[in-house]
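Missing here is one protein chain; the remaining ones are kept as they sit in the complex.
And now, chain A:
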Amino acid sequence: MADRLTQLQDCVNQLADHLCNAVGILQQFAPSGSFTGFEKTASKQPAVTNEENAALFAQLIARTAKDIDVLIDSLPNEDSSPELQLASLCRLEEENQEAARQLEEVVQQGETLLTQIQQALHDIAQTQLDSQALQSAQL
């Protein structure tokens, strides 16, 4: 689902398409006009009646224009001006840096704890080896 601006652009292009197509099709499939006095060629009925075509195109164009109106309504209004946006961007930048600092602090604590535990485990393993040695010396 594209974002609102792209949808709006697509709708506008679609409206232009409908306008061109309407004029083109109606002109192409119109029965030829009759001259008074020349009654030779019988007018043949077009495959799909022109009223239906005209009604269809009118409906399409009206619906597309309505869609465009609805999409325009959904756009944000002028309250959030560029200055406001820039200000909120600066504020968010600072808050982001603060959050990064906190994260780094916590990670640092975790790392020191990890090294302490590793040191303790190393000591334990070392003395286990020594105790094994002493054990074998006892026997």
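The working rule: a contact is a pair of C-beta atoms (placed from the backbone, for glycine too) under 8 Å apart; a residue touches a chain by one contact, two chains touch by 3 or more; residues count from 1.
Rule of thumb we're sticking to: contacts and distances are computed from a predicted model.
S.K.: Pick, from "Protein phosphatase", "AP-2 complex subunit alpha-1", "Golgin A7 family member B" or "Mediator of RNA polymerase II transcription subunit 7", the protein name that UniProt gives for the chain of this complex that is not shown.
M.R.: Result for the unshown chain: "Mediator of RNA polymerase II transcription subunit 7".
S.K.: Name every residue on chain A in touch with the hidden partner chain.
M.R.: Residue positions of chain A that touch the missing chain: 3, 5, 8-9, 12, 15-16, 19, 23, 61-62, 65, 68-69, 72-73, 75-78, 80, 82, 85-86, 88-89, 92-93, 95-96, 99-100, 102-103, 106-107, 109-110, 113, 117, 123-124, 127-138.
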